[in-house]
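As you look at this complex, bear in mind that one protein chain is not there, while each of the others sits in place.
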Amino acid sequence: MHGSFHLCGKGLKLHDRREIESLGLQAHLSRGQFRTVIGVVGEEVKVDPEHLKAITGVEQVLPIMKPYKLASREFHKDDSVIDIPCPKNGSVKVGGTHCLAIAGPCAAEEEAMVHQLAREVKAAGASVLRGGAYKPRTSPYSFQGHGEEALKWLRDAGRENNMPVITEVMDTRHVAVIERYTDIFQIGARNMQNFNLLFEVGKTRKPVVLKRGMAASIQEWLMSAEYVLSQGNRQVILCERGIKTFETALRYTLDVSSVPVVKVASHLPVIVDPSHAAGDRQFVPALARAGIAAGADGIMVECHDCPSKAMCDGPQALLPDTFAGLMKDLHAMARVLGRQFNM
Amino acid sequence: MHGSFHLCGKGLKLHDRREIESLGLQAHLSRGQFRTVIGVVGEEVKVDPEHLKAITGVEQVLPIMKPYKLASREFHKDDSVIDIPCPKNGSVKVGGTHCLAIAGPCAAEEEAMVHQLAREVKAAGASVLRGGAYKPRTSPYSFQGHGEEALKWLRDAGRENNMPVITEVMDTRHVAVIERYTDIFQIGARNMQNFNLLFEVGKTRKPVVLKRGMAASIQEWLMSAEYVLSQGNRQVILCERGIKTFETALRYTLDVSSVPVVKVASHLPVIVDPSHAAGDRQFVPALARAGIAAGADGIMVECHDCPSKAMCDGPQALLPDTFAGLMKDLHAMARVLGRQFNM
Amino acid sequence: MHGSFHLCGKGLKLHDRREIESLGLQAHLSRGQFRTVIGVVGEEVKVDPEHLKAITGVEQVLPIMKPYKLASREFHKDDSVIDIPCPKNGSVKVGGTHCLAIAGPCAAEEEAMVHQLAREVKAAGASVLRGGAYKPRTSPYSFQGHGEEALKWLRDAGRENNMPVITEVMDTRHVAVIERYTDIFQIGARNMQNFNLLFEVGKTRKPVVLKRGMAASIQEWLMSAEYVLSQGNRQVILCERGIKTFETALRYTLDVSSVPVVKVASHLPVIVDPSHAAGDRQFVPALARAGIAAGADGIMVECHDCPSKAMCDGPQALLPDTFAGLMKDLHAMARVLGRQFNM
Partner (left out) sequence: MHGSFHLCGKGLKLHDRREIESLGLQAHLSRGQFRTVIGVVGEEVKVDPEHLKAITGVEQVLPIMKPYKLASREFHKDDSVIDIPCPKNGSVKVGGTHCLAIAGPCAAEEEAMVHQLAREVKAAGASVLRGGAYKPRTSPYSFQGHGEEALKWLRDAGRENNMPVITEVMDTRHVAVIERYTDIFQIGARNMQNFNLLFEVGKTRKPVVLKRGMAASIQEWLMSAEYVLSQGNRQVILCERGIKTFETALRYTLDVSSVPVVKVASHLPVIVDPSHAAGDRQFVPALARAGIAAGADGIMVECHDCPSKAMCDGPQALLPDTFAGLMKDLHAMARVLGRQFNM
C-alpha cells in the first residue's frame, strides 16, 4: 500500500510523531484548536491505514491519496485504448473515442445456436462474441454450462465471423483451458474479489473484462483491477452490471454514475452490462442508452433467438432484431459525444 | 386499497375461505401438492394485505395487482401530458414527446441574482425557473431560505422571462402562500411521505413535482403520487433525484432505471435531477444525458454564476455556460428518441 | 455550523490560505509530497464545508469535528437521564442505568380496546403507553387514524393506569392539540427530516422520541436531534426502528450497531422499536433482546389482543402474553449489564 494519510485525535502528542518516524515514514504535526493532526507520507507497502488507526489517541485516519496506483488516472493521464486482435484479420478497440458492443447468448447451449447467434449479433453491430461455458448459478441444481465443449463452439463461431470471443472464468484451475480457446477473460461480479483468480488472469496477456461486484464500491473495484495490473497485464476493461440496493423493481440497480466517476479516477475503459442489471429484456435498451450517454466505452448484452427456451437468463435476452434497433440508437448517441462504435 | 392477492400456506383450510368470504370478498381455493393457495379478490379499501397475513396458516401474501390506481398505466393508457401556463403567454408541456428543462439557483439568495440567473438559464434553454425560498437543511445552523421575500423575487423573474416558477414546499402551513406566488409545487425527497402535505397540494390545482425519497421504492413513490391524485389534482410530475446505496463516491446514486420502470407502471411524466444526485458539478452533465437517454421527460438542474459564493449546494451548481453546452447535447439525444424539448 | 476541516488538493496554493483567512477563519498550510493540505478552524455557522469544497484546487474536504454540538458526547459527557412525570404520581426514567418499555396498539382503534390494552401492557411490564391517533399510511385509501377522539382515549387510559402516553405527530398544525393530551411526542421515521416539525416540537417542553429515518445515517439522525435541542428542548430520546437495505426477508433491517455507535457519539438515550423493524411478530422478541443486549435504553413495541382484526400493522403486534414473557427475558438481560427497567 502506498499512501498518504492524516491522523486526527485530541490526544495526539509529539512522541506519536516520533513513533511514526521510527517506522521510516515522514510525519508532520499540526496542532489545532480542537484536534491535533499528523500528516503521514510513506512509500509503497509501508503505510497501512489499519496500523495507523491502532495508534493510541488516533480517532480518524483520513486517506489523502488513493490506495490504487496503476489503475489511477494520475499514473496514466490519457485514456487507455485496448486493442483486441480479431481471429482472421484486424482488431477491435475499446477506450478513447472507441466504443465496443459485445453480444451473444448467456450460455453456449449447443453448437448450431452459437453459430447462428454469432452471425446475427455480428450483422446487428456487435464486434465481440460473448457466451458462457462455465456458468455461476445461484442454485446447485441449475444448469452449470457445457465446459470445454462450449469453448470450442465459441472459438469456431468467433473464427467464422472474425469476432474475438469472451467467456467467464470462475476457477483458477480453468484459466489455462479458457486461455487456449478464447480472446478475453470475463471475471464475473461474484468473483470480483476472488483475489487468486485475479492474480492468475493477471499473469496472462489477454484482456480481462472485470465486472463490478454487486456490493463493491468503486474504489474496491479499482483495487481489484490493480490486482490484475500488478501482475503485468495492463489490458483491463471495467464493466458496471448493477449493484444491490433496496429497490427490487429490477434485479439490480445499474449505477450509471459509476461511469463518469471511473473516468475521472482511472484511465481504464468502462462498459455497461444492462442485461444482468435489468434481468428483464424490456428495460435493456433504455439502460444501454443511458450507459453510452453517461460516457461508457461500450455495452455487453445477451441475445437469444428463442428466449423462452434459453437455459439461463431467458427473460433478459434481447431478440437479435431488437438488438439491431438498439445499436442504431447507440450509434447516434455516441456520435453526439464525438465517439464511434467499432464497425 | 383495491386489491387481489394470493394467500399461501401449508395449513390453509376450507373454513379459511369461508372466513374470507364472510368479509364480502371472493376467494378461490386451490390445493397443491405442497401448499394450499387461496386467491382473494376484493373491491377498493376492503382488502388489506396486513389483515390477510394475520389469518392463521397464511405464510405468504402475494399481491397480484398494484396498490395504486390513479397513477397506474392501467387506469390511464396514454402518457399524461401536463400543460403549464407561462406568465405572459403560451405554455410549456411535459410528457408524451415533450421534454422539459427546469433550471435556476438552489436558493433564491438575493433579488438581482435571481433575475440574472433567470435570464441566463432561459437563454441557455430552460423553460421553467427553479429556486428555493424555504430550504430543507440537514443542520439547524445552516441558512434556511429567505421565505416570502424570495417568492416575490422568483415570481418577478419568472414574469420578466415568461417562465413558470417552481419552488419547494415543506410545511402544510406554507401551501397557501406558495400557491399565491408560484406555478408549480415541488415536494422534496425528505417530504415524499409527508402525507398531510401531499393531501394539501393535492387539493390545489397547480402541478406538483414529486421527488422520490432517497429510500423510497418505486412503488412507494407512486403511492405518494396517488395521495396527490386522490384529491383531484391530476398534474403530478415525478422526479428521480438519487437514492441511498452503499456507494459513497457521489452524494446519492441516480437510479436511472427507475425512469423506464415508471414509464411501464404509470402514465405520469418523470424527470431527473442530476444536481442533487451527484452533489458535484463535474458529474451533472453525464447524469443528465443518461436520464434523457433512458427516456426521462426532462431535467431539473441547479445553476449559479459564482458557485463558490452560493449559500447552499455550491459544489453541484453548473455555470450557465456549461448548462448551455449540456442543453445542446440533450436536444440531440432527445431527437434520437423522437422527442423534443420545449423551446 | 461550527467546524474544523482539512482541505486537500494538488493545486492548493498560499493565496488560497489567504482567501480563507479573509473570511475570518484560521488556516494552516502544510505542503506534502503529493498534496497540499490546509487545516481550517472556524466559529459556529461561519464554515460551510460546501463553500470550502467550491474553492479551486480543493479535491477533498475532510471533516475533523462533528457537525452537531448539543447532541454530542463532547458537549455533555454523562448520559442524559430523561425523567417523564406519570399522570397520577411518580415518574419514569430513561437513560443512564434506566431502561424503559413502551407498549400499546399501533392505532387507538376504539375506546374500550385502548383501556384494555393499557391495563394489559402495564401488567406485563410496560411503563409508557403508545398509540396512534394520526397514522402515516403508505396508501391514501388506508385507515388514517381517529384524530383528537383517539387522543382522549389514550389520555384517559394513561391516567387510569398512571402511565405517560406517547403518540405520533405528523403535521406542524397538530403540535398544539397533541401537546394538550399527551406526554411524549413521537416523530416518525418518515418525518425525521421534516425540519419545521422538529422546530415546533423543539419549542415545547415535552420529551420527543425521534425515530431514525429508514435511510438516515446516524449523523443525519443526530443532526435532526440537534434541530429539537437547538430550540431549547433537551429531552430527546432516539429510537432505532430499522433501515432499508437490499435484504427483504423482513420489512426493515434493525441496525443494532447504531445503539453502541450513538452511545459513543452522543449523551442522548436510545431505544429500539423491533415491531416496525420486523413487521412480523415472530421476530419481535429476538430483536428486542438484541437491542437491550447491545445497550439500548429501552424498547417500544406494538401489542394487540386480536392482531388479525387490527386496523393497521396487525402482523407485527405481540399478544400481551407474549409481551409479558419477553419482558422477563429483558429484565434478566438488563441485569447482566448492570441496568434495570422502570417497574
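Going in written order, the chains are labelled A, B and C, and every chain counts its residues from 1.
The definition used in the following text is that a contact is a pair of C-beta atoms (placed from the backbone, for glycine too) under 8 Å apart; a residue touches a chain by one contact, two chains touch by 3 or more.
Computed from a prediction, not measured in an experiment: that's the story for all the values here.
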| item | value |
| --- | --- |
| Touching the absent chain when the full complex is considered, from A:K244, A:K263, A:H276 or A:R289 | A:K244 |
| From A:M170, A:L287 or A:M327, residue that would touch the chain that is not displayed | A:M170 |
| Interface residues of chain B (partner: the chain not displayed) | 4, 6, 8, 26, 28, 30, 32-35, 37, 39, 41, 60, 62, 64-65, 244-246, 248 |
| Contact set of chain A toward the excluded chain (per top definition) | 1-2, 44-45, 48, 50-51, 53-56, 67-68, 136-142, 170-173, 190-191, 193-199, 213-215, 220, 223, 226-227, 230, 243-244, 307-310, 312-315 |
| Absent-chain interface as seen on chain C, which is shown | 215, 217-219, 243, 245-250, 253-261, 264, 277-278, 282-283, 286-287, 289-295, 329, 332-333, 336-337 |
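The rule we apply is simple: only the chains that are shown with their structure count from here on.
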| item | value |
| --- | --- |
| Chain occupying the middle, per Cα centroid | B |
| Separation of chain A from chain B, taking each centre as the mean of its C-alpha atoms, in whole Å | 32 |
| Cα-centroid distance, chain B relative to chain C, in whole angstrom | 27 |
| Numbers and ranges of chain B residues touching at least 2 other chains | 215, 243 |
